[in-house]
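Sharing a structure, written as structure tokens. Questions coming.
Yeah, one chain of the complex is gone here, protein chain that is, but the others are all in their spots.
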Amino acid sequence: MDHRSARWRRAAGWVVVALLVVVLAGCAPAESFRQSTLNPKGDLARDIDHLFRITLYAAIGVFVLVEGALLFVLFKFRGRPDDPEPKQVHGNTTVEIIWTAIPALILAFIAVPTVRTIFDTYRVPKGPEVLQVEVIGHQWWWEFRYPQYGLTTANELHVPVGRPVALKMVTQDVLHSFWVPQFAGKRDVFQQRPTVLWFRAEEAGLYPGQCAEFCGIQHGRMAFQVQAEAPAEFDAYVARLKASGAPAPAPAATASAGGVTTASLGAQQGGPRAPAADTTPAAPAVDPLVAQGQQLFLAKGCIGCHSTDATKPMGIGPNLAGVGRRAYIAAGWLKNDDAGLTHWIREPQTVKTGVLMPNLGVTEDEAKALVAYLRTR
Amino acid sequence: MATSVLDHAPAAHAEKSGLWSWLTTVDHKKIGIMYGASAFLFFLIGGIEALLIRVQLAKPDNNFLSPELYNQLFTMHGTSMIFLAVMPLSAMYFNFFIPLHIGARDVAFPRLNAFSLWVFILGGLFLNASFLFGAAPNGGWFGYANLSSKQYSPGLNMDFWVIGLQVLGVASLAAGVNFFVTILNLRAPGMSLMRMPMFVWMSFITQVLVLLSFPVITVALILLMFDRLFGTHFYVPSGGGDPLFWQHLFWVFGHPEVYILILPSFGIISEILPVFSRKPLFGYAAMVFSGCFIAFLGFGVWSHHMFATGMGPVADTVFSLMTMLIAIPTGVKIFNWLGTTWGGSLQFRTPFYFAMGFIAMFIMGGLSGVMHSTAPADLQQTDSYFVVAHFHYVLFGGAIFALTAGAYYWWPKMFGRLLDEGLGKLHFWLMLIGFNLTFFPMHIVGLHGMPRRVYTYPAGLGFEAMNQLETVGAFVLALSILVFMVNVAKTWAAPATAPADPWNGATLEWAIPSPPPEYNFAEIPAVHGRDAYWEMKRGGAPALRQYTGPGEHIHLPNPSFWPLLAAVGVLAVFVALMLHDRTGPLGIVAAVSLLFLSIYNWAFEPAH
Partner (left out) sequence: MAHADAHAMHPETNTGIDNRKLAIWTFIGSECLFFASLISTYLVYKGKSLVGPFPKDIFEIPLVTFGTALLLFSSLFVVLALNGAERGKRGQMLGWLFMTILCGVFFAGMQVYEFTHFVHKGLTLQGNLFGATFFTLTGFHGTHVTLGVVWLATVFIEALRGRVTPEKAINLEIAALYWHFVDVVWIVIFPVVYLMN
């Protein structure tokens, strides 16, 4: 009997060690978890985190007490088959009332901050200083519109640090759920039932987000980014997007990398389905590769789904104004370096089987030109 | 017509083996064993699906599974484990032990019982047959509209799902009626409701939940089926339908379903702990009422699955508080179990290991449940791996541990053989370690922002280490199941020598031989208190007269082939609906005819 008990204890020890390893592994520095709910960078997420920690500590307390009692019982009341029958107890009303009341008290203690925070989550900020954003979910990418600026972009939402952001969200197709863990909790999106969410970014940075409602074959790769930046940088961003829709400027290249070299293209797009054939040649680009890319953008039919003008929403494929500067391509999936962008342009069906964008048979050279062109957008 | 008792002496039922006898049996014990065997098979399939999922997620950007196959596997894993594993494994114990616990010779409707079994098996096979067509359901076990619509899920995948679940619902409802009536009507003299074993009580509450919640999912599925097959717009926004309505219907069923899965396990644990503590259940009445209260609240909390839909602060508050309330009766149960062991003379046998493991793990699931009862915190936790961890602690750490405890506890009664203690304890430790290794890290990775139902994840978000651990854990878990199978095989080879009462049991099944004779009780027992068999052994109640020889005339129901054929008819009707555009009305007419033919023959054949 004794060696069995020792074995039992040894095994129990191993379980504790294993659990500790897991817990410690989970406590690695917060920076290595870029999508963590435990590292809030916005005030709504911070409120939620506060509430979460109350429940967590209460739960840990209860857990330790109950599991402790359980282990105590196991060691204290170990019996042998030939032991006399223990005292036959059927219950104890006092004890039962106490252990009904204590959990009730703990829950009441949790309930108060819960209700307060629930109402906070619905207190969407109002006023002219609030940045309004319309979010439209698509299989499998996110469209963002700034009604105050008349701009549309996709998969990378820029917001100024410190300014409240109010999101009004719908979907174009099936349900999705908008989730940037470091700013706020999830909010589902429906077709004819707009939902709201709000947050205020506290620190500049690039924050990953992801669709959190199963939405079909590529749900796993429906990610996006939120770029929180200083207000001045945000203004510059807005200006750049606006410029993507400006009438054809002088062909001279502008200094900035995102400068408008082929802005006339945007102006050509009268309607969402303007046939590429009707497009008159664009203003001559400085770089012949860029010009070739622009031609290919028309010739390959990219223009059929993608607007390159942030002021002209199209809604079939992501708006590509400013795409050259985005950190990721393919809905937050591939790094937006030349290799990543090339891979995506040439083989979208390999990267994300089932997306609307077909493999168009773009050759290596053509891809190079397209990348060069898109870098100017 | 009028059958004589003498015609049906046990000798008439002597022929017990052979395929035909299993196909036509109406014996609740044989039916229970078939429930168990088929459910274990489905459990293994679901487990293999889980292992494939874990391999795919072992490293970021993995290509082991295609996204389409991954989606099929996680959908079938969830659907199988809920409807084809945990529910029917509970049904195995309902079938085998409710009649024995209440001192009855069979259930109220033996043929209906066979019908439930066959409908379940056929429904399970039908669902899994979808893999043969490469069209396994791929929209999640929750089948959210409008992804499940024909537009976004063309192909037969979700047709298999919507039909399969309706078929399984028929089985559950038929069994629900049967056990509800059995428990209310067939108790031995003296066994008042408040003297019933706790397993019978929890099973009874489970049947009530089945009866009240399955009609709701049936309607939800019918509407979805009409959308998919006949072009209605119940959940299609372009036609004015509202996908959110599906969520309400689904969770009005879905939350009681959670208690349908766990309450039988509560019952099993409440049977095992007193026996291995050699002490009666602590606070019997509180256990009964907390079970009822949990079931009642279970119908008022469905929207806590929908906090992220933005229902408004008032609804969120109501559903948050209602959900928190459930923690109170659940806590009462846990404390009463500990109270049962407190001061006992604990016998460290395998069933007891699993029972205590159940308590230890279920607490974790309960506490994480309280954590996401707070709506704002749930906005971060829902649809993340934190929730995956939560419900696996409840359904694996809870239900599967308890069902396994039940297997070790009741194996001798069911098969006349005691499972090996050494292998049993190895099974327990491997399962406990593997389980925690698999599911504990999911809490962490979920809080760090890993969403559920993703076929892969990118490197650099800090998900890698936890996912690797989880995959290792899953294989340890699989190994523990393998040890169980070895144990069963080893025991099977040995002769059936288990005594009638190997554990000093408290309930009536231990008063009869192992395995029990076909008629269960030679004499219907008289019950004089709770823990009826302990009462008998102490002399507080008369001992049971055992079978005294071939002269005994015990009246038993006849075997029947019609329940099986009726079950085929049920499946045929649904399949004909599914394929109506290919087979035309003729298929439906043929299927309905088969169903009616079987039911009429069933109704007019002599039952006894």
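Letters A and B name the chains as they come in the text, with residue numbers starting at 1 for each one.
Basically, a residue touches a chain if its C-beta (ideal position, glycine included) is under 8 Å from a C-beta of that chain, and two chains touch if they have at least 3 such contacts.
Since we're looking at a predicted model, the values are computed, not measured.
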Request  = Name every shown chain in contact with the chain that has been left out of the document.
outcome  = B
Which residue of B:V216, B:M311 or B:L544 touches the chain not shown here = B:V216
Key: Selected from B:H28, B:R54, B:R187 or B:H390 as touching the chain missing from the view   = B:R187
Query = Which of B:G239, B:G460 or B:P499 touches the chain that is not shown?
reply = B:G239
Key: Residue ranges of chain B at the interface with the undisplayed chain   = 1-3, 5, 108-109, 173, 176-178, 180-181, 184-187, 211-216, 218-220, 222-223, 226, 230-234, 239-242, 245, 249, 524, 555, 600, 603-604, 606-608
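Here is the rule we go by: only the chains that are shown with their structure count from here on.
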Key: Gap in Å, rounded to a whole number, between the CA centres of chain B and chain A   = 36
Ask   = Contact residues on chain B for chain A in the complex?
value = 66-68, 70-71, 138-140, 144-147, 152-153, 237, 242-244, 277-286, 308-310, 312-313, 316-317, 320-321, 324-325, 327-328, 331-332, 334-336, 338-339, 341-348, 356, 359-360, 363-364, 367-368, 370-371, 373-384, 429, 432-433, 436-437, 440-441, 443-445, 447-458, 460-462, 465-466, 469
Note = In the complex, chain A touches chain B at residues 4, 8, 11, 14-15, 18-19, 22-23, 25-26, 28, 32-38, 45, 47-49, 51-52, 55-56, 58-59, 62-63, 66-67, 69-70, 73-74, 77-81, 83-92, 95-96, 99-100, 103-104, 107, 110-111, 114-115, 117-122, 139, 173-175, 177, 179, 181, 184-188, 190-193, 195-197, 208, 210-221, 223, 333, 353-354
